[in-house]
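One protein chain omitted, others in place.
By written order: A and B. Residues from 1 in each chain.
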Amino acid sequence: MADAAFTAEFAQAQRVEARRYALGRLGVYAFLGFFAILYLLPLLVVVANSFREMPEITQNGLIAFPRSFSFKAWPNAWAHYCVQGTCEGVHRNFYNSLIMTVPATLVSTMLGAINGYVLSKWRFRGSEALFVCMTLGVFMPGQVALMPWAFILGRLHLSNSVYGLMFVHCVQGLSFTTLFCRNYYLSIPDDLIKAARIDGAGFWRIFFKIVLPLSPPILIVTVIWQFTGIWNEYLFGVVFTGGTQQPITASLVSLATTVMNARAYDVTAAAVLIGALPPLLIYLFGGKYFVRGLTQGAIK
Amino acid sequence: MSAIADPSSAPPARPSWRARLGAWTPFLVLAPSLAASFVYVFVFTFWTLYISLSNSTLLPSYGFVGLKPYFDLWSNQRWRIAYGNLFFFSGFYVVLSLLIGLALAIAIDQRVKGEAIWRTIFLYPLAVSFIVTGAVWRWLYSPDAGIEFFVRSLGWSDFTFRLTSDRDLAIYTIIATGVWQSSGFAMALFLAGLRSVDPDIVKAAQIDGASRLRIYAKVILPAIAPIFVAVTVVLLQFAIKTFDLVVALTNSGPGIATTFPANYVYELMFQRGQISIGAAASIMMLAALSVVIGPYALWVTWRRKREASALG
Partner (left out) sequence: MSTRTATLAGLVSLALVSAASAEPKTNILHQWSEGSDAAAIAKLGEMFTAAGGKWEQTSIAGHTANTLAKLRADVVAGSAPPAVQLKGPEIAEWNATGQTANMNDLAAKEGWDKVVAPALLPVMKPTGDWVAAPMNIHRINWLWASTAAMAKVGIKEMPKTWAEYNADCDKAVAAGLICEAHFSADWTDSTVFEVVVYGQNIDLFKKAFVEGDTAAMRSPEMVKAFEQFRLMTTKYMDPGIAGRDYDTATAMIAKGKAVFMIMGDWQIGIFGANKMTSPADFACAQAPTDWGKPGFILNSDSVVFFKQTDPDYVEGQKLLAHLILSPAFQTVFNQTKGSIPARLDVDISSGFSPCQQTSQKDLQAAIGAGTLVRSFAHNMTILQKYRGAAMDIITTYVNNPKMSAKDGANAMADAVDAQK
């Protein structure tokens, strides 16, 4: 008899516990869901507007349940809309951004990895101080650096060229990439390196055979960070290029700040999404590695 | 991993110049980046410092005038408002981003399903340029076409939501949107930190009968204390550079209520031809930073020394 009472009581406690657990789970999902909607709101508005027809937007407002559907804003934004002095849409600026961002990302990532390797595994007197010096660069505001960079690029005969802009982004990116990589490499056991040196491996062989194969998580973190930062940058992209070389951020600002004419909200929305697509995709597919790379010690 | 090398496979004696070159390789490899960073950080900063003490107007010029640009700078009400806004904004922005980022990370850490989707949803604001999202937020905040208009069209004709039109409240839109943009990043770092906590400590606490809340408060959060610092540092450098947020949301308005230092520097240097005053403002921005970075650097050094002495 006592057995049955105990079982009943235990079952009751279990039910209470299960309900509390379920409520807890519900709470977590509700919390996440609420914030997710808040976060997604701007994106939803833009996506919706890129598929609505302009007269309907004018009539019902920018933030409204869509009552029309059309694909035509997209090809318009890509190839036909008049922006930045030509009527070719934003596709050329898109390619300009790619040409500028991909090499700069890869170079600054590679350099960051090598520098991080040096500063963590081949320490010499003063290397800590040098490391701090290099990372101070992350705090430099862009407006401050503009005229000095202009002067330097002028001396190097790289002003008004994509190569000049890539150089600027590489140097500025070095601070972050070195910081990330060096902190990550600290977690590679020193004994591994020592053993390799005893076996006769030199500087480069250790890098390519031991360190680099262990690097994918942090390299992805760096690539994601750099790509996003360089792709989305406006001021330097506009000042250090000219004419038809301007990046996509230039045409986005142009579309977003239209004052003197009726704004084509649908085309603007589509163009904005075209411009946001590469970083978004990278975060979508690389996000998992982003967190994993940070987990494995990028932050110390 | 061989601690004892096989003598028969020992490398032959090398010429000394190659060995010496080998010893120099790390430094040589680092040198170009070092030189570039040195120039970028120090030369640029010293150039700005010199210009802030010069008579530059339309273009940089090098006549020394002492501290006059600083006095001129502080006599402008707009600068005083901007500097004050910077501190006000940074405080709320950093604290809120930390709290919300932490909350989201803890929530996701509860082994929720579809983690990849949640994570992407909260991270995407950082991925997308603010030129893009700023325009949308501006629409959302605008009384004529945004949330107020939408809610009114649903029937609540008295609903008001016009923060960007209010001198005292507009800065909160900048704070809120800034937090929206970077709390995902804080979440990612906190998530990484939570994942790297030693599970044994957590199990030990669970066995001791501590409630979930206690475990978090007493065990897990202290274990990820360094992450708080790292996130704060990154958030602070975002805060100092606040420029696009202001341009997109309020354009320093209403009036000049939400003007920020980076915007005023830009205005002084490029619109108003007052480069020396703009440089002085930049130095003041960097000074504000060093107030925070200085203690952090000292703390890091102190912690390293403490770890070293604990091991030694």
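By our rule, contacts are C-beta pairs under 8 Å (C-beta built on N, C-alpha and C of every residue); 3 or more make two chains touch, one makes a residue touch a chain.
None of these values were measured; they are calculated from a predicted model.
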item	value
From B:142, B:232 or B:282, residue that would touch the chain that is not displayed	B:142
Touching residue (missing chain; options A:84, A:115 or A:226)	A:84
Sole residue of B:58, B:154, B:225 or B:308 that reaches the chain not shown, by the stated touch rule	B:58
Candidate in contact with the missing chain, chosen from A:100, A:239 or A:291	A:239
Missing-partner contacts on subunit A, residue numbers	82-85, 146-147, 149-151, 153-155, 159-160, 235, 238-240, 242-244, 246, 250-251, 253-255, 257-263
Residues in subunit B touching the chain absent from view	57-60, 72, 75-78, 141-145, 162, 164-167, 170, 247, 250-251, 253-257, 266-267, 269-274
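Criterion: only the chains that are shown with their structure count from here on.
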item	value
Whole-Å gap separating subunit A and subunit B, where each centre is the average of the chain's CA atoms	14
Residues of subunit B defined as touching subunit A within the complex	1-3, 5, 10-11, 22, 25-27, 29-30, 33-34, 36-45, 47-48, 60, 100, 103-104, 107-108, 110, 112, 116, 118-137, 139-140, 145-147, 149-150, 153, 180, 184, 188-189, 191-193, 195-196, 226-227, 230, 237, 240-241, 243-244, 262, 265-266, 269-270, 275, 278-279, 282, 285-286, 289, 293, 297
Complex contacts: residues of subunit A adjacent to subunit B	25, 28-29, 31-32, 35-36, 38-43, 45-46, 61-64, 111, 114-115, 118-119, 122, 124, 130, 132-134, 136-148, 152, 171-172, 174-175, 178, 191-192, 195, 198-200, 202-204, 228, 231-232, 234, 249, 252-253, 256, 268, 272, 275-276, 279-280, 282-284, 287-288, 290-292, 294-300
